[in-house]
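The block underneath contains the structure these notes are about, expressed in structure tokens.
Left out: one protein chain. Kept in place: all the others.
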Amino acid sequence: MDYQKHFFEIYATLESIENTGEVAQYIPELSRIDASKFGVSLTTIEGKTFSFKDANEKFSIQSIVKVLSLILAYKELGKELWKRVGVEPSGSPFNSLVQLEYEKGIPRNPFINAGAIVIADVLVSILKKPKEDFLKFIQNIARDNSITYSKKIALSEKQSAHRNMALVYLMKSFKNIKNDINEVMDFYFSICSIEMTCEQLNKSFLFLANNGSCPIQQKEIIRISQSKRINAIMQTCGFYDESGDFAFRVGLPGKSGVGGGIVAVHPGKYCVSIWSPKLNKKGNSFLGTKFLEDFTTRVESSIF
Amino acid sequence: MDYQKHFFEIYATLESIENTGEVAQYIPELSRIDASKFGVSLTTIEGKTFSFKDANEKFSIQSIVKVLSLILAYKELGKELWKRVGVEPSGSPFNSLVQLEYEKGIPRNPFINAGAIVIADVLVSILKKPKEDFLKFIQNIARDNSITYSKKIALSEKQSAHRNMALVYLMKSFKNIKNDINEVMDFYFSICSIEMTCEQLNKSFLFLANNGSCPIQQKEIIRISQSKRINAIMQTCGFYDESGDFAFRVGLPGKSGVGGGIVAVHPGKYCVSIWSPKLNKKGNSFLGTKFLEDFTTRVESSIF
Amino acid sequence: MDYQKHFFEIYATLESIENTGEVAQYIPELSRIDASKFGVSLTTIEGKTFSFKDANEKFSIQSIVKVLSLILAYKELGKELWKRVGVEPSGSPFNSLVQLEYEKGIPRNPFINAGAIVIADVLVSILKKPKEDFLKFIQNIARDNSITYSKKIALSEKQSAHRNMALVYLMKSFKNIKNDINEVMDFYFSICSIEMTCEQLNKSFLFLANNGSCPIQQKEIIRISQSKRINAIMQTCGFYDESGDFAFRVGLPGKSGVGGGIVAVHPGKYCVSIWSPKLNKKGNSFLGTKFLEDFTTRVESSIF
Partner (left out) sequence: MDYQKHFFEIYATLESIENTGEVAQYIPELSRIDASKFGVSLTTIEGKTFSFKDANEKFSIQSIVKVLSLILAYKELGKELWKRVGVEPSGSPFNSLVQLEYEKGIPRNPFINAGAIVIADVLVSILKKPKEDFLKFIQNIARDNSITYSKKIALSEKQSAHRNMALVYLMKSFKNIKNDINEVMDFYFSICSIEMTCEQLNKSFLFLANNGSCPIQQKEIIRISQSKRINAIMQTCGFYDESGDFAFRVGLPGKSGVGGGIVAVHPGKYCVSIWSPKLNKKGNSFLGTKFLEDFTTRVESSIF
């Protein structure tokens, strides 16, 4: 299928509608981004890639990394992991403390901030050199050693992290954080600062479209059943308080980040990554979400 | 694929584990059911059916009907419907009033009780003879005029409906119920009382595995995009507070009822219905859920 | 002390400030009231009465009656009553269902709507002819047979009672309502419709300023310890979500109603009633609250 032609046509349509989104303001480094940037790239499991506009420009992947940290923790710990974090959608804004308090410090799922911090704590326990080891894990999957952390973003994030600090202390009070809080949060802020291009994102996530194995390297990253479960969690929890709406409109499992990136996976077919910095009120890329909705509608292809 | 052989083998495995579920107690009529009943049936979009044990015995489909009432309302009203009910998972027990109050009487999704009552209100507004017309709608889809209401169940339900009455009055106070409360609730209790066999359920839901068209009659019930959206809502909201877990373990969109029934759909492949009356703590069939988990694991086939 | 002089002077001061309150709109009968009405009356336990302006005009006492229904139920049932309703401030808007759900149908206190409905249910169980008997109880305390129900108000209230109906059904689902819902609510709406003048309110509440005994008739209405406890509940729960603020600013136990009335009691000294129909955002008389604050500040006399 000529995906590039579709990208071109959908983009033309969307140029006419007003983008009412806002670039993330909560950390200075993110707020300075050029709001007009737009990139999309699709890679099939056969290895063909279709890119459009700024698909080779790096941006801050932010929460998208939470899928990769979850995968490494799940790979290592197996189903023991689910004692410390759930797999249910949260049904409330992405940083709410309310549910966490009612549920005794066990976060609803690994993609809300609290859950991703628990995953960070797990990795700090497991990995010898957490930051180096985690980066190597991603570089290996993506076959790309140029992927790296942004120290600037990590620092900026750290300085405006009061709410995340509240979350981690609350979980510590429920004994669901095992390591030193500063070490856990330093690791957490670092992994959220990773920068990638749309094409690199595809390379990092393609195995989820192929039952857990990289189709290029013919190498199993995680088992089939694990791959299906990661996709299921992305489907039900990948878009904060808008996960149901994304499933409804786009129909693919995926994950968004406040940098304006979205990765979505069509099992058995392809991985698609998109980047547009302005966010809707729920914190997901305004144009990215609309683009993917038009895309799956136009090609009449979703998992449903 | 010889699905019947799989059914036989999975059932043999599950017989050894203890069924810690409980038959629904909240209405007398349901509590009297024989807890050992078990039926499963799978129908492919090519029209082949594989049945096992009590697949031809009628049971109370209860909340499963909420998919069919949603479909009729959606078909008639189109996207106007989403002004009155959301598509997000609720993240709290299926009958909670809390979220409904915070969100000003707009239920999170059409499958929690509040949402299904709003859908009932919509149908009371639209249909000339709500009960007759709705039954005819289902009979037509399933090509089976023997499907009908159970007056006993409807009456029993009515008499223990205090919490549902609280829900409907709360929504009325927010002006999200337009008709007379008694008429709406009478219709709601009736449709929840419908009885079907596993095979009849398959016939009623097969079009959702086939992009909205009945593959037997070659007739469009709803449009492709609508069919995908209904499946998406089933995936994220079909199992009360356990929807994420069902997606995680089974990996198919579906809907359960407190009668112990579950319908699940594999788009492009089949519809499968299962019945076992004992429920787990979240209100979903204990054995039914486990059976479907083993089934999709064994045939290595889910939408993810 | 020349209370009348104080009334005159405080009223003069308050005329210059803007009354940003709003007359209660939720039932037509209340919304039609003349917003400029103002009455205040103080009766000492020695029997002296000081009245100002419209102190002899009848108005709808609304929730103020909840103190009198509580007293009758407490008198009859003793401390058994506290199994069905608490004595803690609610900390949330006066008609919230949230807390009621978390606390399994036991209302926080007898002055929020849910609590007053439970008290109504108790009285329906106890009294032979609930409406007649309750009215007689009040007429006897006040030595005034002209006090009576307003059928118009009761009817108007009934027709816009969706939220109260939600409350009573929710409590019924938790088995904290024993009688037929329609009978309970009919009684509840009737007692809320009682009309009194400021002077009649004083006569009905004076015994609470005198350790439970009417100083005029020298007759015990309730025991000393009970009288103190009723005053304590008024202090902590008498003004919906503004009870702490009323204690802070006025420093007297009291009870307000959405008709714009307030009764306050200075144990050992006097009872004071005030009426001004415009309500602040929390549902308490705007001018009434301010007037009482200025009054207790000026005479440097509160229970604290």
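For clarity, chains are labelled A, B and C in written order, and residue numbers in each chain start from 1.
One rule holds in what follows: a residue touches a chain if its C-beta (ideal position, glycine included) is under 8 Å from a C-beta of that chain, and two chains touch if they have at least 3 such contacts.
Because the structure is predicted, anything quoted here is derived from the model rather than measured.
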| item | value |
| --- | --- |
| Touching partners, among the displayed chains, of the absent chain | A, C |
| Residue of A:Arg163, A:Lys219, A:Lys281 or A:Arg298 in touch with the missing chain, whole complex considered | A:Arg163 |
| Hidden partner chain, touching residue among C:Thr43, C:Gln99, C:Ser156 or C:Ser256 | C:Gln99 |
| Contact residue for the chain not shown (choose from A:Ser96, A:Ser193, A:Asn211 or A:Thr236) | A:Ser96 |
| Those residues of chain A which, in the complete complex, touch the missing chain | 96-98, 101-102, 162-163, 165-167, 169-170, 172-173 |
| Residue numbers in chain C that touch the chain omitted from display | 86-92, 99, 108-109, 224-225, 227-229, 231-233, 235-237, 241-245, 247-249, 251, 253, 267, 297, 300, 302-304 |
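In this section, only the chains that are shown with their structure count from here on.
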| item | value |
| --- | --- |
| Chains touching both chain B and chain C | none |
| Core chain by centroid distance, with centroids computed from Cα atoms only | B |
| Distance from chain C to chain B - Cα centre to Cα centre, in angstrom | 48 |
| Euclidean distance of C-alpha centroids - chain A vs chain B, Å | 32 |
| Touching two or more other chains - residues of chain A | none |
